[in-house]
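Working notes, structure below.
A selection of the complex's chains, in situ.
Per-chain numbering from 1; labels A and B assigned in written order.
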């Protein structure tokens, strides 16, 4: 543990925590868009856009704070990377919501529900873990859990790929479904990247 | 602002500026390849390859300079990352030119012209902004503008995706067009990544 010669300004950690909390709402909105009838999706998508803009605002506030703070709680570039990675989770969830509207597949395979549930759980454990950056406690359990969830998402994704390649889908419908499940898989990966950035910070602090 | 105890060697910034200028030519060549008739493309592609090799040379010169310079203007790894990111823009533009020859779609949607125009503008504002690394001035306007342009590219890309999934394309032609528009979208994203590396440097310098 490094000695701290100056008190740390913890506003930046509060902004990181806020970004994590926003992801819980984002995951719920994504589920709502995907479960909705095609005709109801565009309206729900607007709410996802709002959540994404709110997430952008938090990143910008974090950057402004970084630019005006002399002693940061962690290395400046690690805070920057973590803040961007949290925003990437939101961007990826927005992209998934967007894609279901754009590609508009006739029917989504059941595994999509597993993907949505994993994203909700990833958002919840991320939001619960980030306040641990104040004390550097409880973080290892968090990234183990995120990794476990990501494995669940991977398994669901692989099963759906095998289904898509089984010959039961027409090429165009295959491509449409593929877009949506890929976007959801990317979102699960983005949560794992967040946990890696938290791990990087923890390694340096240890 | 950090105090500078030694004069900084600015040759490295000059090389970064040179890499930015090369992208302006790269974007023009890419436009020429894509607008050409299929039969004329292979010859034009050779010019893109030359531009890409020239860009590689600039990266290598930057690395050599980094290896032999004691006091660098910014953190060594940030210069390395920025130089690589500039080269990635060229690589991605070459990949797009390459792909139009490889996939050879029967017809490209109109939105491709928007993508090409965005890349030319991104190259122009990047080339105009990089000399600002000498004084750290005017950089914020640059990354706001790159972000705005990237949003234009995204919108054109999304509209074309919706068109591709509308049922108006045969699967093979859909896949061919998709390759080209994806490659162009990746190139626009690469320019945005450059602006993030410039932002990282600016955050550290502030």
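As a convention for this text, a residue touches a chain if its C-beta (ideal position, glycine included) is under 8 Å from a C-beta of that chain, and two chains touch if they have at least 3 such contacts.
The shown structure was predicted, so the numbers you read here are calculated from the model rather than taken from an experiment.
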Considering just this structure file, the complete complex holds how many copies of the sequence, given 2 are shown? 3
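Here is the rule we use: only the chains that are shown with their structure count from here on.
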Between chain A and chain B, tell me the centre distance in angstrom, where each centre is the average of that chain's C-alpha atoms. 27
Touch list for chain B against partner chain A, complex: 158, 161-162, 165, 167, 171, 174, 196, 199-200, 203-204, 206
Contact set on chain A toward chain B in their complex: 63, 66-67, 76-77, 80, 84, 98, 102-104, 171-172, 175-176, 179
